[in-house]
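Omission of a single protein chain aside, the complex is shown with its protein chains in their original locations.
As written, the chain order gives the labels A, B and C, with residue 1 at the start of each chain.
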Amino acid sequence: MQLGLIGLGKMGGNMRERIRRAGHTVIGYDRNPELADVSSLAELVGKLEGPRVVWVMVPAGAATQGVIDELGDLLEPGDVVVDGGNSRWTDDEKHSEELAAKGIGFVDAGVSGGVWGLQNGYALMVGGDAEHIAKVQPVFDALKPEGDAGFVHAGKVGAGHFSKMVHNGIEYAMMQAYAEGWELLQAVDSVTDVREVFRSWQEGTVIRSWLLDLAVNALDEDEHLERLRGFAQDSGEGRWTVEAAIDNAVPLPAITASLFARFASRQDDSPQMKMIAALRNQFGGHAVESAK
Amino acid sequence: MQLGLIGLGKMGGNMRERIRRAGHTVIGYDRNPELADVSSLAELVGKLEGPRVVWVMVPAGAATQGVIDELGDLLEPGDVVVDGGNSRWTDDEKHSEELAAKGIGFVDAGVSGGVWGLQNGYALMVGGDAEHIAKVQPVFDALKPEGDAGFVHAGKVGAGHFSKMVHNGIEYAMMQAYAEGWELLQAVDSVTDVREVFRSWQEGTVIRSWLLDLAVNALDEDEHLERLRGFAQDSGEGRWTVEAAIDNAVPLPAITASLFARFASRQDDSPQMKMIAALRNQFGGHAVESAK
Amino acid sequence: MQLGLIGLGKMGGNMRERIRRAGHTVIGYDRNPELADVSSLAELVGKLEGPRVVWVMVPAGAATQGVIDELGDLLEPGDVVVDGGNSRWTDDEKHSEELAAKGIGFVDAGVSGGVWGLQNGYALMVGGDAEHIAKVQPVFDALKPEGDAGFVHAGKVGAGHFSKMVHNGIEYAMMQAYAEGWELLQAVDSVTDVREVFRSWQEGTVIRSWLLDLAVNALDEDEHLERLRGFAQDSGEGRWTVEAAIDNAVPLPAITASLFARFASRQDDSPQMKMIAALRNQFGGHAVESAK
Partner (left out) sequence: MQLGLIGLGKMGGNMRERIRRAGHTVIGYDRNPELADVSSLAELVGKLEGPRVVWVMVPAGAATQGVIDELGDLLEPGDVVVDGGNSRWTDDEKHSEELAAKGIGFVDAGVSGGVWGLQNGYALMVGGDAEHIAKVQPVFDALKPEGDAGFVHAGKVGAGHFSKMVHNGIEYAMMQAYAEGWELLQAVDSVTDVREVFRSWQEGTVIRSWLLDLAVNALDEDEHLERLRGFAQDSGEGRWTVEAAIDNAVPLPAITASLFARFASRQDDSPQMKMIAALRNQFGGHAVESAK
């Protein structure tokens, strides 16, 4: 089939390659003309035969909204837009309604796979109407890993991004779990080879996983992670997961602790701990450390 | 080689079977005569040729202490005792010293694998002197999974149980991560098939793991887990992990949150929430629910 | 001075009484005609001499929006609206702009005091322009407690509700602190009179506070809180506090833990703990409790 693909960065570029390897035609657009197959969205739409499928793979928020607005003007009834970026699920219903008013279908697709996706395939969680999803299915089949898993029609519009968001929330807490364990093992004298302990866990244990394999890779490159600072960004989906939990009165203590640990890691000096130090000083004359 | 194995319950019995399949001789003792090959520890020791290796697989605490005391009287210099139970790592140094005073070696072995170990092998984390471990190595090789991983000499006496304890702490937080994600997905209307979302994650995602596979198995048996109560025991090693963290001033927010969630799950009515309700009532006249 | 007061429920009614005791004129409106001094907002506005000050004390969200919309049509340039309800701070800027377009001033006021406010005074945190606040100042002075504290011009529009929201977040964690301590004291045999321990803390300790006094009151009424269920509502401001923290990448572990403890208290059976039980069952054959 034919696919229009908008956004050819690290993710989008690899996805184009994987879809092409499966025998489909991909016409790609990017603001960077060196990456693009066409020079405008209008040209991209013009080159696709109807009913068209256009996959949007640009940053969530204003960039995605801009592309969807423009596609709304260019596409025709019966066409389908897929948002494969990291949009917040609450945006999906809005986008779906805007396009539906023009007879255009909408599918939201959460995509997992990172730099390994080209080789291993991308896990896909999609939301929307079955008839719209059916038009994209050959592309989904090209992108997904081999095997039965790796693709799900999760539910209504928004369910794809919501499921991907929860995936990322779980990812935060799993990473935190290994990280806490690693720090504790490193902290005691009796355990003399923490890297080999991690390696041993790769078979036969309850905690074996792909993330554990990555941890072993990382320790093989830098046994004590001395080349890294203890500093972790977050990409939005962890935050949204906690916000969704709050909206639904669901307690998420481990995922939230993982998010907060990242926030704290980015502070050179903790304001809240200044207040703790100040209070200790007030009531107990405890020694405090002065700022330099 | 020959091995004396004490404790032939669910774990010990399967381990005896796996070691025998590898061609070794196992003489097993259990308080339950239907399970045992000999009728006493003295008989077990008498049947083994020196230097002997005796593996203790009984409940941590008093039971393990009792067996080790008795073995201290029965064994001879050059023999080695392996504690493969769930002993706290702080007990290992004591046991090691008691036995060393009699010329007997000691190895602590953390064992992971549960009911799947007979088939897949048991992951082993061991602590102690290399010369003692060498005497047990054929048994370790028989028990461990195929492949390079699944066995580690983690460090000094105690390092095996410490590593296994941390493994369990990580396990707590990983399970909590999936559990939180599952609850959140179940809580929203847009995601109409949570089980299939979990299944889709088994390939190509960052969070694929053996625990995820088990979660899918569980959902296949009971899609909404309606046949279970939200009630979770803990087995001691999660508690010890947090205590070790406190001893070493290591923050473990996600693992500790997971432990506390289990504690809370076992309370029919939360005393601390009674106090919250009482305070809300005092200052705001907020409606509270009366005990029935 | 004259004040129009809209919303004469538990809070608004007591506030009207306290303002009148200070010698001011209050014209009150409520949808319940038994509580109201006038029968409509139009009548209320008609009875006030310009420049008018109208205090809105109705539920946050749609109710507040509706009253502000109506006041925007009824009031005149130079008048001032005070939102003293529990509006989210993000609504304040919108309301301020809507009214400013008509020349009407806006002040947001967070009010603390609960059922004790009539007697002790209400703590007030206000946001907005100094010139608008100045028009309301006599009413603020009537409402606030005696002494230097109890009133602050916290900053721009929204700063009043934001400060009140953070006050409530702190309140959640303080209540949780006492509640956790109480549960732990109740859990051990050696402490035979927990209520008297709490009472003793009211003088000379680091943790003496008004909330502690309320806890002692509650224990005097019901020593073991047997007449209450461990079930706690939350009123929105704790949730908003966590959301504001996430927006600003500020870690709030204690406040968030307090919010999640309330969420969990309202679940008859914990879905996430069902998943924990299911996983334990899968890998270890651990005993689980069946749902009844």
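Operating definition for what follows: a residue touches a chain if its C-beta (ideal position, glycine included) is under 8 Å from a C-beta of that chain, and two chains touch if they have at least 3 such contacts.
Here the structure is a predicted model, which means the values were calculated and not measured.
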item: Neighbouring shown chains of the undisplayed chain, as defined at the top; value: A, B, C
item: Touch residues of subunit C, complete complex, unshown partner; value: 89, 112-114, 117, 120-125, 127, 144-159, 162-163, 166-174, 176-178, 180-181, 183-185, 187-193, 196-197, 199-212, 241, 244-245, 248, 250-255, 257-258, 260-261
item: Sites on subunit B contacted by the missing partner chain, in the whole complex; value: 206, 239, 242-243, 246, 249-253, 256-257, 259-261, 263-264, 266, 272, 283
item: Touch residues of subunit A, complete complex, unshown partner; value: 10, 114-116, 175-176, 178-180, 182-183, 186-187, 211, 214-215, 217-219, 222, 225-233, 253, 257, 261-262, 264-265, 267, 269-292
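By definition in this document, only the chains that are shown with their structure count from here on.
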item: Any chain that touches subunit B and subunit A; value: C
item: Middle chain, criterion being Cα centroid separation; value: A
item: Inter-centroid spacing, subunit B versus subunit A (mean Cα positions, whole Å); value: 33
item: Whole-Å separation of chain centres (CA-atom averages), subunit B against subunit C; value: 47
item: Where subunit A touches two or more other chains at once, by residue number; value: 206, 250-253, 257, 260-261
